[in-house]
Structures are given as structure tokens and as C-alpha cells.
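Take a look at the following structure, please.
Here the complex is missing a single protein chain, while all its other protein chains stay put.
Going by the order they are written in, the chains are A, B and C; count residues from 1 in each one.
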Amino acid sequence: MALNKEQIAQRIARELQDGFYVNLGIGIPTLVANYIPEGVNVVLQSENGLLGMGPFPYEGEEDADMINAGKQTITKLPGSAIFDSAMSFGMIRAGKVHLTVLGAMEVADNGDIANWKIPGKMVKGMGGAMDLVAAAENIIVAMQHTNPKGESKLLPRCTLPLTGVRCVKKIVTDLGVFDVTPDGFRCLEYAPGVTIEEIKQKTAGRLSIAEDAREMAF
Amino acid sequence: MALNKEQIAQRIARELQDGFYVNLGIGIPTLVANYIPEGVNVVLQSENGLLGMGPFPYEGEEDADMINAGKQTITKLPGSAIFDSAMSFGMIRAGKVHLTVLGAMEVADNGDIANWKIPGKMVKGMGGAMDLVAAAENIIVAMQHTNPKGESKLLPRCTLPLTGVRCVKKIVTDLGVFDVTPDGFRCLEYAPGVTIEEIKQKTAGRLSIAEDAREMAF
Amino acid sequence: MNKVVANADEAIKDIESGATLMLGGFGLCGIPENCIAALVRKGVNNLTCISNNAGVDDFGIGLMLQQKQVKKMISSYVGENAEFERQLLSGELEVELIPQGTLATRCMATGYGMPAVYLLAGVGTEVAEGKEVRTFKGKEYLLEEAFDSDFAIVKAWKGDTMGNLVFKDTARNFNPMMAMAGKITIAEVEELVEPGALDPNFVHTPGIYVHRIFQGANYEKRIEQRTVRKKQ
Partner (left out) sequence: MNKVVANADEAIKDIESGATLMLGGFGLCGIPENCIAALVRKGVNNLTCISNNAGVDDFGIGLMLQQKQVKKMISSYVGENAEFERQLLSGELEVELIPQGTLATRCMATGYGMPAVYLLAGVGTEVAEGKEVRTFKGKEYLLEEAFDSDFAIVKAWKGDTMGNLVFKDTARNFNPMMAMAGKITIAEVEELVEPGALDPNFVHTPGIYVHRIFQGANYEKRIEQRTVRKKQ
């Protein structure tokens, strides 16, 4: 059975290493914070100017001056630091953030990503996504393997305007875990009950299956 | 009689306007702070990271963490702000400092200045002088009109390595006050008892005398 | 050196139609509410606004959009605003979208006297169109120019009469860089204090960057996404 959103987040959380500074995008990536493994200390960066993002505030304690990049009310943790947007993206560009997790509309088998614009539709803007994908050392995309029409989102080449080029390192979809390699997508793990055949069928880009590819366990 | 150092500083202080942010170099420029006219409020910037530099501390109250760009112990004033060296030179480059006063070894009649290096002698470095002269909107040079050998320091062209090009706007020497104009030095005022003849004789660069040139009064 | 003005109307009185404004804030967090209200009252139009977002329909820059005061928005993200969308699709409003970090850094560059900087964001995308691409140590960068603006309008938590500013929490966001970047910088603060009341070591924006300051009134500080958890 394909993974649900929580499971995608849970699987991505296993990529976190102790001491990582991590930027989590809006949507599924935000859920990753709920599954940080025991004994792994990570610091969450929010690109509107916060290191050490804590959970949502208790009812009645929310503060309009304390929000995350998704404009949600959040809290600080002991050891947090506040800074301006220039320094925030400065540390991202300088490679100080170890991992960025974000969603995508399309990923190409060379690591290109498209997630900000659909021609003909109202364009809301790229926000910080272009800065993040251009700069992060390590980018994991969290997304559904296919769009609502059932078409693959893992493509030989993005059809939508790009957010960044050759930057995605890993993709976790409802069907499996994929590295982006010089030879295209490489399936490392598949969701419980999902067949390699189904993955092949739903992946439009170049795809190889790792020799030791295994079923995910939760 | 030629001006002494205190008088040079006193004359420069008359150029200060209310609300000016001012950077005073080491030597005679530092003395300018002692002659700020009544009713004129200026804020002194020290390029090592301070706005609102106050006087020397009282004996026993000096603090190694509180120095000016000349490495002298100083104090803060109410309304001071501390910042790092990058922001300090940032505000200088962005033209936020209204006036810079500094010394010079030579000034050319096109506004070039040399004040950091004598070939063959130990070179200590330019410190912040190159940044200041390159960026300040308004630069006044405080210096002796001639060197110890009696040679003019107001030249047709600097002989020493330059600190900055076409940047000096005004010069106050022991002999007078000079604007730097497209036609060279222009004498606006002369020191009490100093003759125009003496000024002409001791100025090697192009020199004109303002029609309303007058004797300085103290 | 008197930087204090009575209120927002006085602070913005010489902002004319056609001006380029920077407005601090991220979403509705840390926006100059009082000055926006005064700009709506003054009725200036044809404005170019540099601001990370464009407010919501009935708050923030959205209030200026309703009055059709904005000719062009320069932003990184402009969602959450139906009137904005209508004006954009009808061609009444021009929009330039810029990556958020590039927007922040182009403001900072102005305040630091740097005419242009090389930045990573947007290489290989449509953002790169018409821009110089240059390789340093094997990586490609875009040349991005510093922003010019006539006025920067920022919101701080506290400020003193000499213009020194202190921001609170994530309401800091774009405010410090924009404060540095205005030809004229106007700061509205929740609390205006005398010189000496702010610790010089913890001033975020030194007063040299601020030309006018006033204590704002009636801050609404609206929350866009109220997310909370229950006490257990």
C-alpha cells in the first residue's frame, strides 16, 4: 500500500542526523518535525529569521510576532536565535543548513525541480524556494509519485518552469525512496505492498532499481 | 601667523552642521571634537564599530572592550550603537556618514590624496583610510601646508602612492582654507597674518584665490 | 538632530504619487501598519512597492491595492489576496517576482554600499533571463543589483529619538535591511524611548540609517495562520 503523508514524513525523518540544521518546507515537509528519531538533536531553521523553531504555541499563547515561513504561529526553544532575512538566506547560501526538505510539482532525472509556477495559472511567487534549492547541500523532495491525473511527477525533463537545476539529491514519494544519480532515479526502497512493476510504470524518467532495494518498514 | 593644530581643528569644526554623522581620523582630526559649535549636535562614528563616541573615560573607568579606531580608550554616549566592522564600513560606503576629516601626506589639485605609504619605509597599512576616502560624500583634509623640509604638500600631482582619487573636497592647513575645484585649489581664507604671497609660494599645485578670500578670525 | 515626527501622516507627508517604497514585514508580521493606513488616507498612487508579500485583501498592502494605489509590486510571494489576483490578471497591476533571499540581499546591498552582488538563486531558471551569469570556483551565480528606493518604511518594536531600532522575534524579517536601504527611512515603533534607554550592544538598526521615527498607535498585529496546540 502506498505511503500516506505521515509515512512519507516519517521516512524522511530517518535521514536526519544528530547536529543537523534543517529547513522544512510547507506541507509534508513540516510533518517531518513530528518524527525526529530519539537521540537525534536537530535545529530547525525557518527562513523568515529563526533558528531553533519549536512547536505550535499553547492556545492563548500565540504571538503575532512569532511565526514561521508558512506564517503559522510557532514558538522558540531554549538556544534559539533570531536574525533578519538577509542573514537567514546568507547562512543557507553559505551551506550552513545541512538539509532542506521541500515539496515539488515535478522532478527530473537529472535533479531539476519545478515547484513554483504553472503557466496560465495565477503565479504566487517562488518565496524562498529558489534560494533554498540553489544553495542547500542536501535536498530531499517529499511528494506524491503521480499527479491527480495519475501522470508521473518523476520525469525525464521538467515540463514546468524550473525552480532549480540539478539540485535534488533524494526523493521520497508515496511509492518509494529514490536517489538522483548520474544515471537517473535509483529506487532504494519501496512502500509496503508496492511492486517494482508499479514503480516502473509510474516513473517517466530514467529509473534503475538498487540491487539491495528493499521494502520499507514502519 | 600660521595656525597651530588646535586652530586647524577649530576651523574645521565650523564645517559641522547639526545632525551630521562624522568620522574623525587620528591626529588633528581627533581634536575637532573639542570645538563642536554650540547648538550643533553631531554624532561621531568610529569605524571599529561605534556610533555616538563620547570623551575619554574618567581615570579608573577605562575598559579594554571600549576603544576607538585609534585604539584609545573611549566612552559611549546615551543613544550610542555598537555594530561590527562590516556594517561600519557598510554605512560609510552607503554614504550615511556626512563628513570625514583626515590627515594627509600629500593632496593633488584634482583631489587625489596620499596618506598611507612612503616607498622604502616600513608600510603599516591603510587601515580604514581607503574605504573612507572612496566612500565619503564630503572629505576635509587637515594637514600642514608644507613638509618639514618646507616643500609644498599641495601638489599638481601626488608623488606618493595614492589612498584615493579625486575625493578631497576641502583642505584646512596652517596657512588657510582651500576648496578643491575643477581649476585646482581655491583659497577661501588665509590664516591671520599670512599673506596670499606666502600661500602662492608654498602651493605647488594650481591655485586660485577666491575674490572674497578673507582672513580667518578666531 | 530631531528625527521624531508626530505620527504616520507627518512621517509620510512628502511621499508623492509615483514613488518607489520599500515596506518591511513578512506576511502580516512586522508590517508598518500606521504608515500603510496613512498612505491610504493620503491617496497617493502609481506606487512601486518592494515588499516580500502584498498583504491580504483587507490588511497590510492589501489596503493600498484596494484603493488601486499600487502600480507595481516587487515581491517574492503574493498569495492570499483575491483583489491582487484580479488586478494582476486584468493587467492593472505589474508584478516582479524575486527569490526571497535575493530580495533580502538586494536590500542589504544598498545599505552596505554594494552596487551589485553575485547570488546563487535562480540560476538556470527564468529568473536568470537577461542577467549576467558568472562562474566562481565552478559554481554559477547571477549578478543582482542593489535596490533603489525613495522611501523605506519599517516597523520596529522599540526605537529611540536618535533613530536606533530594536525588533522583536520574527517581526524583524526584512525590516533591518530595508531600514538601511531607504534614501529616506521612516520607522514606526511600538515604543519610543529616550537616548540611553536602549543598550547600545543590542541595537539592531543604528540610528544613522533612520531619518524619521514615531510611536505608532493601535497596532492590530493580525495573525494569518493561527496554529496552536492544546495544553495537556
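Here is the rule we go by: a contact is a pair of C-beta atoms (placed from the backbone, for glycine too) under 8 Å apart; a residue touches a chain by one contact, two chains touch by 3 or more.
Just so it is clear, the structure is predicted and the values come from calculations on it, not from any experiment.
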Contact set (omitted chain vs shown chains) is A, B, C
Only one of A:Arg93, A:His145 or A:Arg186 touches the unshown chain, namely A:Arg93
Of B:Gln10, B:Ser46 or B:Thr203, the residue touching the omitted chain is B:Ser46
Out of C:Gly25, C:Gly113 or C:Gly207, only one touches the absent chain, namely C:Gly113
Per the touch rule stated above, chain B touches the missing chain via residues 46-50, 55-68, 70-74, 76, 82-86, 88-90, 92-93, 112, 122-131, 134-135, 161-166
Hidden partner sits against chain C at residues 105, 112-120, 136-137, 139, 141, 145, 166-169, 172, 200-202
Residues of chain A touching the missing chain are 18-19, 21, 41, 43, 45, 51-52, 76-83, 86-87, 90-97, 135
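Criterion: only the chains that are shown with their structure count from here on.
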Relative to chain B, largest Cα-centroid distance belongs to chain A
CA centroids of chain A and chain C: separation to the nearest Å works out as 28
The distance between the C-alpha centres of chain B and chain C, rounded to whole Å, is 37
The distance between the C-alpha centres of chain A and chain B, rounded to whole Å, is 56
Two or more other chains are touched by the chain C residues none
